[in-house]
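Omission of a single protein chain aside, the complex is shown with its protein chains in their original locations.
Labels run A, B, C, D and E following the written order; every chain starts at residue 1.
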Amino acid sequence: MSLWEYANPKKFMQLSAGVLPWVGGLTAVCLIVGLVWGFFLTPDDFRQGSTVKIIFLHVPSAMMAINAWVMMLVASLIWLIRRHHVSALAAKAAAPVGLTFTAIALVTGALWGQPMWGTWWAWDPRLTAFLILALFYLGYIALWQAVEDPDTAADLTAVLCMVGSVFAVLSRYAVKFWNQGLHQDSTILKVGEKDPIAPAFYVPLVVCIAGFVLLFVLLVLMRTRTEIRARRLSALLARERLA
Amino acid sequence: MELVVDKLAVARGGVTLLEGVSFALAPGRALILRGPNGVGKTTLLRTLAGLQPAVAGRVSAPPESLTYAAHADGLKAVLTVEENLGFWAAIHGVGGVGDAMARMNLLDLRDRRAANLSAGQKRRLGLARLLVTGRPIWVLDEPTVSLDVASVALFAGVVRGHLAQGGMALIATHIDLGLDEAAVLDLAPFKARVTVGSGGFDEAFA
Amino acid sequence: MELVVDKLAVARGGVTLLEGVSFALAPGRALILRGPNGVGKTTLLRTLAGLQPAVAGRVSAPPESLTYAAHADGLKAVLTVEENLGFWAAIHGVGGVGDAMARMNLLDLRDRRAANLSAGQKRRLGLARLLVTGRPIWVLDEPTVSLDVASVALFAGVVRGHLAQGGMALIATHIDLGLDEAAVLDLAPFKARVTVGSGGFDEAFA
Amino acid sequence: MMPDLGRYAVAVLSSYGATLALLAALLALTVWRGRRVKRQLAEVEARQARAPTEGER
Amino acid sequence: MRALLLRDLRLAFRAGGGFGLGLAFFLLVAVLVPLGVGPEPATLAKIAPGILWVGALLACLLSLDRIFALDFEDGSLDLLATSPIPLEGVVAVKAFAHWLVTGLPLTLVAPVLGVLLNLPGPGYLWLVASLAAGTPALSVIGAFGAALTVGIKRGGLLLSLLVLPLYVPTLIFGAEVVKRGAAGAEVSVPLLLLAGITAGALALLPFAAAAAIRVNLR
Partner (left out) sequence: MRALLLRDLRLAFRAGGGFGLGLAFFLLVAVLVPLGVGPEPATLAKIAPGILWVGALLACLLSLDRIFALDFEDGSLDLLATSPIPLEGVVAVKAFAHWLVTGLPLTLVAPVLGVLLNLPGPGYLWLVASLAAGTPALSVIGAFGAALTVGIKRGGLLLSLLVLPLYVPTLIFGAEVVKRGAAGAEVSVPLLLLAGITAGALALLPFAAAAAIRVNLR
């Protein structure tokens, strides 16, 4: 059986209905364990004090904010190439989730920045790139809402997502070029190098990241199911009106 | 050189409007499409013109043989009559602007801006565009809207001339054009029955 | 309650088009204006509606008794049929939206956005607006453009109903509406002779 | 029970508060709209099953 | 009148959201300027009041451009002009609707953008106050400009050109209020002048705008 069969809405609804409770349960477990561990059971950092606890929210949401866009890009490509409606609707469903994660990363970052850097906001390249990412999300969502016909909207937003991705990467390099910045580099992927994160933080962080990934999957599945139902609902209503 | 439409189904807004429309149009012939408001004439013509995809069926026509005149005329209000026509002539790489103006009785208005034309004069200008496309198949959506009786007759004459040169015309209209030689196709019988997204995604799961 | 037009002259773009137009319209009567494209029908109707000043002559009608339906319908594409009508009803402080939709055969389309109507359906909606203005004098510029035969008959019925209630209608059209009881005024004889800026500033230093 | 957050209590607590609030809002919105659409769809399907529209089998 | 207001608001929300978008543009200006100017906090703090006001002004301006044009194009304006509502009322209502979907949300969201531009602490209150006092003038003046250009296709830029000079006093006093406020100085003089401009514009310009529309219709 080919993977593409899950692009059939009926199959998708069946499969996702079976998977949802498990994903939901696992999400709850990971998030609760990770956040409780992170908030109550980690020590203070010698430099950052108790603010390190923000890392358990900030880093997972920042990662997922980017990954959500990547997922939308893949879904858009599938829609443009193979025209599977489910993937277009999944991209639509993911955008508000990605925007929320972006907002969380921005808010927690700002709250962290106030004690650490002495300012809510600095025009650091990574921060700036995130702000621009938020704008891309806003534009994408606004375009979905502004176009009435669902297939037209799917096509237009898919094109926007592709072009936007290219420009988002460009912006990332542009802002790096423009300002050296305060924000620390990525260390999470550099386990084993010198100066890694202490294990006391590392383990709960990984649990939290898993929790955010699962939360993303959960939300996207639920929203995609709703989008499919909404699509069918409007089709049935249209038929009723004609009859 | 022929326009053949085979079991065509067309949709607008996800609703299939017409199904199983088939006809053929040979050089020198005209076909008049009739049907009540909202049956799908405009949608059918746009599909034929290649502006939207068909739901099912096939349209075969030689490439770039078709020109479409819609409800809207595509005129620029700030350009004069002659400039408007000249633009479309240049786009299609054809001459004959003066001739087109003469045949649609626009010579007196040639230096008038399109904004300053009356409704019927605008329509005459929109129709004159057909003459400068050099395309053999004319697809016309209610061409005689706002035209007075004399202009309708003038236009019927222009269509006749086009047919006589081996052209074809497909005309959706509610008004009698006086083109008695044209065949008439009533679209009402082709109204689609299972109308919504039949078989497509929208109903794919039950 | 009467519309009286006395030796009216109207101009567009500084050019006097019609001169010496006089007629009177009594309650319950309709007058059909005829004339070739560009003779000045639209200009005359806009002048009567008070949208532009007359060059000479006089129009007398009770204040706020007149409503005008132009070439453009004044519909908002993103509003539904019912919302569009409801807006005009509210502006004129009149009810009867449901009744107007029923009489113009729009009930099936009430929740459809105006953008998704066909040309004829849009026009029906534009005409339904007349019913929710509560105004006695209807001034109509080619009201039946794009309407199919059944809708033309429907609209003629609506006009007859309006006349029966003591309303008046002034209709510029090229198409036969089947309103046999209406008087007809041909505008061609009123075409202005000395056409440019007669008597005004434009000739004051000639 | 409550860890001592020291002078950064405001920053940490408001971070957690804001995050949880945003996530809860998104989840609530998702669930709410999901339920509503599901209910409407069920209604329409039931209605159409009772009175099959003309042209269906 | 209420019907007209409701319709205009409904159109603004439906048609791709005139609402969120005025805001979005304001946000974009606040983001673009630091990208162009550079990230130093001291420079940004210095120019923040001016830039925020210029951004608010441009956001108004952009959304303004078709305040009457759409109604003109589809014939609604003709019909409104022959309706029982006086044209002055139409202008006032439309300007008010424009303010509700642009000026008001701009005012409410401005403090957040102040953070982006590193606005000094005491400035926030005066930023909101000056925008609340000044944006109604922007909407009314803009409605007047829109009325002047209503018959013109692609009038957008011409409109900007006509309206921007009229916006200058509002801009100067508005930015001055924020600048003084941010520096902890006395703000009452520019704030009063700003309120005066708004009151005057509200009282007079609807009549001028209605006259302009009447001329453009004929």
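Just so it is clear, contacts are C-beta pairs under 8 Å (C-beta built on N, C-alpha and C of every residue); 3 or more make two chains touch, one makes a residue touch a chain.
Predicted, not measured: the structure shown is a model, and the values here were computed from it.
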Contacting the left-out chain in the complete assembly, out of A:Val74, A:Met116 or A:Ala146: A:Ala146
Contact partner of the left-out chain, one of B:His71, B:Arg112, B:Arg160 or B:Lys191: B:His71
Missing-chain contacts mapped onto chain A: 132, 135-136, 138-139, 142-143, 146-147, 152, 155-156, 159-160, 162-164, 167-168, 170-171, 173-175, 177-178
Residues of chain B in contact with the chain not shown: 46, 49-53, 64, 66-68, 70-79, 83, 86-88, 90-93, 129
Those residues of chain E which, in the complete complex, touch the missing chain: 11-12, 15-18, 21-22, 24-25, 28-29, 32-33, 35-38, 43, 46-47, 49-51, 53-54, 57-58, 62-63, 65-66, 70, 73, 149, 152-158, 160-161, 164-165, 167-168, 171-172, 175, 179
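Heads up, the rule we're going with is that only the chains that are shown with their structure count from here on.
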Shortest walk length in steps over touching chains, chain D through to chain E: 2
Pair of chains joined by more contacts [C-beta pairs], A-E or A-D: A-D
Centre-most chain, if every chain is reduced to its averaged C-alpha atoms: E
Computed distance of Cα centres, chain D from chain B, in Å: 49
Separation of chain A from chain C, taking each centre as the mean of its C-alpha atoms, in whole Å: 57
Where chain D touches two or more other chains at once, by residue number: 54-55
Sequence positions of chain C contacting 2 or more other chains: 71
